[in-house]
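With one protein chain held back, the other chains of the complex are shown just where they sit.
Let's turn to chain A:
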Amino acid sequence: MTETGQGKAPGTAPAVRVRGLWKRFGEQTAVAGIDLELPAGRFIGLVGPNGAGKTTTLSMVTGLLRPDEGSVEVAGHDVWRDPAAVKARIGVLPEGLRMFERLSGRELLGYTGRLRGIPGPETDRRADRLLDVLGLADAQHKLVVDYSTGMRKKTGLAAALLHNPEVLFLDEPFEGVDPVSAQTIRAVLERYTASGATVVFSSHVMELVESLCDWVAVLAAGTIRAHGTLDEVRGGAPSLQEAFLRLVGAEGRLDDSHLDWLGGGAR
């Protein structure tokens, strides 16, 4: 953390600055003009229903997808104009992309670390620690292709943390993960943000976001509906879930008459 220590206190320069971000896939507009500043040193949740554009946004922010319009800065560096500075400072766990699954967990970490330019012995030392902490030590010599979903997510997280990034982007890190692995991931992330790093993760599980994050951005239909600290976004609503449903306009109750035949005694 020494080289990246400065400028991380909350309230200083933003970790991520997004301006006028657009992305269309044919007829469909996935992201429709996002302007957003994510504060540094926070645990940030990007929430939204399925198809809101969370993955598209995170892909563009991390440089894995080229936006149609707009600019993205991470830690003060433009993602497209200065990729070297950005890629060295971010860690990514994407959703729906494979890893090199024919390597064992340990080989995968060794490979990732060395590609990132970390010296071999140092990579192995860090990999050892991460594998231990994430409970993967027993399975480290097994091929990733034989791992369960939780083990894959943990391996992906370890690969993303290996070079000690300033900002960590996680796309649905808890999707399909069992409670035990989820707790492990959570503990690691909390320890990591406590040291001043920024975590940005996407999810559609409000309870999780509410319990983990101190800063939230709500995304729906490719636009930002609300952003700010958890309290600001929650407003007067009793829970983030309620506030979220209100924001995305989905709070309408189920019309009882359609399903009045469902349940009850008469079949």
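The working rule: a contact is a pair of C-beta atoms (placed from the backbone, for glycine too) under 8 Å apart; a residue touches a chain by one contact, two chains touch by 3 or more; residues count from 1.
The rule we apply is simple: contacts and distances are computed from a predicted model.
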**Complete:** Looking only at "Thioredoxin reductase", "Transporter", "Ferredoxin" or "Thiazole synthase", the name UniProt gives the absent chain is "Transporter"
**Selected from A:64, A:133 or A:221 as touching the chain missing from the view** = A:64
**Prompt:** Which is it among A:88, A:221 or A:245 that touches the chain not included here?
**Reply:** A:88
**Message:** Touching residues of chain A against the unshown chain: what are they?
**Reply:** 62-66, 83-84, 86-88, 92, 94, 96-104, 107, 110-112, 114-117, 120, 138-139, 141-143, 145-148, 159
